[in-house]
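Below is the structure I would like to discuss, written out as structure tokens.
Right after this comes chain A.
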Amino acid sequence: MIALSHISKAFGRNQVLQDISLNVNRGEVVVILGPSGSGKTTLLRCVNYLEKPGSGQIAVGDFQVDCSRARRGDVLQLRRKTAMVFQQYNLFRHKTALENVMEALLVVKKLPAAEARKRSIALLEKVGLGAKLDEYPSRLSGGQQQRVGIARALALEPEVILFDEPTSALDPELVGEVLEVIRAIAREGITMIVVTHEMGFARDVANRVVFMDGGVIVEEGTPDEVFQHPKEERTKQFLRRITPEANYSI
Partner candidate 1 sequence: MQLDPSFIWTAFWQLLGAIPTTLSITAVSVLAGFVIGAATAMLRMYRVPVLAQIASAYVTFIRGTPMLTHLLIIYFGLPMIIDGLAEHFGWSFRSVSIPMIGFAYISFSITAGAYMSEVVRAGILAVDRGQVEAAQSVGMTTFQSLRRIVFPQALAAALPNLANSVIGMLHGSTLAFAVSVVDINAKAQIVASTNWKFFEAYLAAALIFWGLTVLIERVAALIEKRVGAYNRGGVV
Partner candidate 2 sequence: GTNSEPAAQASGSDAAAAGGKATKIVVGTGTGFPQVCFIDENGKLTGFDVELLRKIDELLPQYEFEFQTMDFGNLLLSLETDKIDLVAHVMEKNPEREEKYAFNSEPYAHWRNRIVVAKDNDSIQSLDDLQGKKVLTSATSAEAQILENYNKENNKKINIVYQSGQANDTVSQVVSGRVDATIAADFVLPIIDPQSQLKQTGPELTSDDVLYVLRKDDADEKALSDAIDGAITDLKEDGTLSALSTEWLGSDVTGDHAE
């Protein structure tokens, strides 16, 4: 479904991604883990070209782009095949929850308003926000905002959804509700790449866990393999630091 081959990316002299290749099959859920600054966000943003990779190929479904000579139309098509859920939600601030979801349907898919409206309402109900259709983002809690973000991503019926730490800006209590929604989507068989530090979630939902550090993929495997029996020393070290809680059983 997604095939990244030999993706490299540098900001100035800072080489952030080094020759990364990654394949994600249809319906697969891949969780990316790694210390801060390891390039997780950058990798995700390269997939839908919010960041222009220096070199490499990106394929989503049957559509392939060579990064060294991607044209405008290619980028647009790539973006329409993928959707992204941001850490800071990035809802359109001047539009209500409903309008946020409708926006792309109207502008990008050119659906008639009534149709777009119907579909958007259905999606918002699905994420449990049927009662908040006409609220502006500034009046929604973080968890609610993130769920609108997810509904917005789903509206385009993308082949792939990319999540960049979708719960890390949330209060601990709100994390659960968002993860629950993502879990439900995963069950529907949508292909997803999720950057997250929620170990429980990763274990539960991911088909594969990818551990990145310093712009390269250090290790990948099933959650069991990576969490219980990490092969690389760097992985072990990272897991120790990120899950100190695991020592205390509650």
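By definition in this document, a contact is a pair of C-beta atoms (placed from the backbone, for glycine too) under 8 Å apart; a residue touches a chain by one contact, two chains touch by 3 or more; residues count from 1.
The candidate set was assembled so that all candidates are chains of the complex that A comes from, given by their letters.
Note that the structure is a prediction, hence the values are computed from the model and not measured.
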Given options 1 or 2, the chain of this complex that touches chain A: 1
Sites on chain A touched by candidate 1 in the complex: 48, 50, 76, 79-80, 82-84, 86, 88, 90-96, 103-104, 107-108, 136-142, 145, 152-153, 156
